[in-house]
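The other protein chains are all here in position, but one chain of the complex has been omitted.
In this document, chain identifiers A and B correspond to the written order of the chains, with residue numbering beginning at 1 in each.
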Amino acid sequence: MLKYIGKRVLYILLSLWLIVTATFFLMRFAPGNPFTSEKRLPAQIEANLKAHYGLDQPWYVQYGEYLVKIAQWDFGPSFKYKSQTVNQLIADGFQVSAILGLMAIFIALAVGVILGTIAALRHNKWQDYGAMIIAVAGISVPSFIMATVLQYVFALQLGIFPVARWESFMHTVLPALALASTPTAFIARLTRSSMLEVLSNDYIKTAKAKGLSQSAITVRHTIRNAMLPVVSYIGPLAASIITGSFVIEKIFGIPGLGSSFVLSIGNRDYTVIMGVTVFYSIILLLCVLLVDILYVLIDPRIKLTGRKESA
Amino acid sequence: MEPMLQDKFKLAGIKHQDADNVSRSGLSFWQDVMTRFYKNKLAMIGLVLLIGLVFMAIFGPHMTGHDYRTNNLSQKNLAPSAEHWFGTDDLGRDVFTRTWEGARISLLIGVSAALIDLLIGVIWGGIAAYRGGRTDEVMMRFADVLYGVPYLLLAILFMVVLGQSLTTMILAMTITGWINMARIVRGEVLSLKNREYILAARTLGAGMSRIMRKHLIPNTMGPILVTMTLTVPTAIFTESFLSYLGLGLSPPLASWGTMASDGLPAIKYYPWRLFFPAAFICLTIFAFNVIGDGLRDALDPKLRK
Partner (left out) sequence: MKKRIMIVLSVLLMTSLVFAACSKPSSNQPGNNNNKGITTEGESSTPGDTGGNATQELRYNLHSEPPTLHPGLANDNVSGGVLNQIFEGLTTIGKSGKPEKAIAEQIDISDDQKLYTFKLRDAVWSNGDPVTAHDFEYAWKWVLDPANEAKYAYQLYYIDGAEQANTGKGSADSVGVKALDEKTLEVKLVNPTPFFLELTSFYTYLPINSKIAEANKTWADNAGDLYTSNGPFKLAEWAHNDKVILLKNDSYWDKGTVKLDKITMTIVNDENTVLGMFEKNELDWAGSPIGALPTDAIPSLRDSGKLHSQAAASTYFYKFNTTEKPFNNANIRKAFTYAIDRQSIIDNVTQGGQFPATAFVPPSIFTENSKGYFGDNAIDQAKEFLQKGLEELGYKDVSELPAITLSYNTSEGHQKIAQAIQDMWTKNLGVEVTLENSEWAVYIEKLHSLDYQVGRMGWIADFNDAINFLEMFRDKDGGNNDTGWENAQFKDLLAKSSTEKDAAKRAQLLQQAEAIFMDEMPVLPIYFYTNNWVVNDKLKDVFIDGLSNIYFKWAHFES
């Protein structure tokens, strides 16, 4: 197991390097630069600026410097927001996005698994239809519409929650719900379908035949085995949810990482793009690793190193 | 075999390569699937709905005599009426006509993105999991890298290099869209491939492609279909997000996604501009979902009675 994880960490580093490299070139090939603006700078000043940030250097020098900086976990200052370093920007934004994201994931997992389980156990009964209609509703409303409608109804019309911003617990409820709606529905449906899959297996029948109660079967055999697709879905999803959603953050005026990232791409704020990409990738790769480890813990039939067969 | 035994035993007429063929006779697989699908009321509702939507996407834009692009500024933001069934938008264009014009684009984008995702995702995930070992490692790490690179940058470059068009849009949508599918297929296949019946099939000499087609894919059909029906809405929403950032369609062409996001600020004042596109997005996705569920149940070999 440890050996496997060690190997995976190596792979993570390799992937990171590839991601950094790809992002570096994508950034350079995209039209525009951090100094692109409506009121164009005098050529001389733009040249000075570029020289100052080393953008006049050949690409391999810039690339090399990036790699060194990233290895030292120093992403430098933001091009646009001069008083902020990228490290600070990520730290500030991630604090907020992570809390919001964890809330959303929790709601999604709790509600999604329960809905899905109920639906599967009562397959083709009204509970099934009810749960799936909720799930379909969740999926079919895009998050930007969901967020606006929640805000309109619960904040503007009913006045139960504040309209926007990130100040107290009450401020977090609507954005967390809006963020959770699609994953909840997705998880509910995945749970249902893989539960159905599992329920028809022989070992469930055996368990029934042995006289185990429905709930014991559900907990001991079904849910555990039905969680595989949910787990593989939630891994990358968790990574993207806790690193922030542009749309939700914009509508609810939340100072999270998601909106900073989208803005940085629009601004061609190279250091921010690179910093957030690296940060996001690390979280993503760790989540993926976690998923693979969870796979083994959940389903003993999967071998971590399926290597023997091919080698 | 020894000659003596050869006399005592007779081949029952089954060729070696068919050894794995233990299908039952009678109804063919697909007949069976269709029968069960037709019995599923919800799925049939979905199918009818979808056919209706496609019908309207084809004929809807020509039903009222208004076109989707001519402005009529004196008629802007009118509520639904006999003249304009779904009202008019902020440039005085007929929302009914635009809704069905938008249906063409949204449905096209949704379905083609889902199909491409399905194709790439199933092949990629399936091969990775089945081959295992180094192949799996390399293939899945490639997916990670693609997932990690900022999608917006990729999309921007796509648009710049290939020019803005519907095709580019669909391609941009699938750059990373298939990864989820690949992950899910891989997870399922990983869990299935060491099961007894696969081992049995393999022992009986079935090759990789046969095992994939006959055993692994049918058994992963459930999650695949669910994921696929979810790619449709994702594609429809991604399109509106890209359009919002200036990477999408050029107006006056509209999709449901762009119509809905245009209508969003008007929720308080002219709700019909949001309601109709949003409602049809929901209906479409509902239809895809129940059809997906119906197919899933119908395809499931274990639910056969």
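By definition in this document, contacts are C-beta pairs under 8 Å (C-beta built on N, C-alpha and C of every residue); 3 or more make two chains touch, one makes a residue touch a chain.
Just so we're clear, the structure is a prediction, and the values are computed from it rather than from any experiment.
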item	value
Of B:L47, B:L91 or B:L108, the residue in touch with the unshown chain	B:L91
Of A:A30, A:A131 or A:V276, the one touching the omitted chain in the full complex	A:A30
Residue among A:Q57, A:Q84 or A:Q127 touching the omitted chain	A:Q84
In subunit B, positions touching the absent partner	69-71, 73-74, 76, 90-92, 156, 159-160, 164, 243-248, 250-252, 262, 264-266, 268-270
For subunit A, residues in touch with the removed chain	30-33, 35-45, 48-49, 52, 80-84, 88-89, 92-93, 95, 99-100, 102-103, 106-107, 110, 113-114, 148, 151-152, 155-156, 159, 162-172, 176, 213, 215-216, 218-219, 250-253, 255, 259-260, 266-268
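Here is the rule we go by: only the chains that are shown with their structure count from here on.
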item	value
Touching residues (chain side subunit B, partner subunit A) in the complex	42, 131-137, 140-141, 144-145, 147-150, 152-154, 156-157, 160, 179-180, 183-184, 186-188, 190-191, 194-195, 219, 222-223, 225-227, 230, 233, 236-237, 240-241, 245, 257, 260-261, 264, 267-268, 274, 278, 281-286, 289-290, 293, 296-297, 300, 302-303
Residues of subunit A defined as touching subunit B within the complex	11, 14-16, 18-19, 22-23, 26-27, 29-31, 129, 132, 136-137, 139-145, 148-149, 152, 156, 186, 189-190, 193-194, 196-197, 200-201, 228-229, 231-233, 235-236, 247, 261-262, 265-266, 273, 277, 280-281, 284-285, 288, 295, 299, 301-303, 305-307, 309-311
